[in-house]
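Excerpt of the complex: some chains, original placement.
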């Protein structure tokens, strides 16, 4: 893994990865997850947000056998192993889709839109896809 | 019954080509005929033989090509859409051919049903 | 010519495709939800009344493989939506007149 300490004083920034899309219908969910797993190896302050249809990425019991696509929902469980611990799900988005935290494949912090406003405003870099 | 299929998106980014592929497989299994599969817009990227998915992922370029060989499917890539996107003979997968938009219209005329898959 | 088959592949939360389909599909149409369109089939979703409002004069279908992929097999769907597989999708196309995809 790359190490940028030699380039000067270490920079630690707040990175937020924003997921607003459902899985499988488009590749954005999967390719964003691939970015987050790489980003976790850098010594930065990483958070991942699921809002709008992004919350659907975390739905339990995904079974892609019949659509022939790779089921990557279990990979979200690896975020914890990579020390990505700030995982936020917007309350309003979850409720609008008829879901609760019990439906999700990993433990998350459910935040209301008003709280998420504050968290987003604290970021240095926001990557959306 | 004869089906015509139009695919407007490439492999990977949207599910369109996956859905179309599974529809075509199911139609063939039920004894229907596929008059033509026409690739338009970003759909032309489905014909790129350089595509190399991860080993645990599906490879739509290869799947379409194999299905075409097995069932003599006519897979047509729109020349105008392909040229601007850099899909040319040198990267064209076996089983696809490049032709004009008239082939799409003709499929609409000759097929009993046209089904469009896109974003 | 028999009634049309409308196909919606977009989430009703993200796009206006379902709204437009429901506005422009004639009485007696069949409406099939595929890909991210299947999120519209969830009974407890905030958008569910859009479909229930047309349940009387249209028939609704949802693609089972896309429901399963998205983990919705353990979720209640709107009463009256019929789940089909890819062969059922083919049958719907064959049994109806023109097919319109609301991309």
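Letters are used for the chains, namely A, B and C, taken in the order the chains are written, and counting of residues starts over at 1 for each.
The working rule: a contact is a pair of C-beta atoms (placed from the backbone, for glycine too) under 8 Å apart; a residue touches a chain by one contact, two chains touch by 3 or more.
Predicted model, so just to flag it, every value in this text is computed and none were measured.
As a check: each chain kind appears once in place, so what is the overall formula of the complex using those labels?
Overall, the assembly in this file has the formula A x2, B x2, C x2.
The rule is short, and it goes like this: only the chains that are shown with their structure count from here on.
Line, ring, star, complete or other: which describes how these chains touch one another?
Contact map by chain: complete.
Give the chain pair, either A-C or B-C, that is connected by more C-beta contacts.
Counting C-beta pairs in contact, A-C comes out ahead.
Between chain A and chain B, what distance separates the C-alpha centroids? Give it in angstrom.
A distance of 33 Å separates the two centres.
Which integer distance in Å separates the CA centroid of chain B from that of chain C?
24
In whole angstrom, what separates the CA-based centres of chain A and chain C?
29
Give the residues of chain A that touch two or more other chains, as numbers and ranges in rising order.
Where chain A meets two or more other chains at a single residue, that happens at 24-26, 66-67, 69.
Which residues belonging to chain C are in contact with no fewer than two other chains?
If we look for residues of chain C contacting two or more partner chains, we find 9, 35-36, 65, 85-86.
Could you list, by residue number, the parts of chain B that touch chain A in their complex?
12-15, 18-19, 21-22, 54, 56-58, 119
Please give the residue numbers of chain A that touch chain B in the complex, ascending.
Of all residues in chain A, those touching chain B are 24-28, 66-70.
Could you pull out which chain C residues touch chain B in their complex?
Residues 7, 9, 34-36, 65, 85-87, 89-91, 93-94, 98-99, 101, 103 of chain C touch chain B in their complex.
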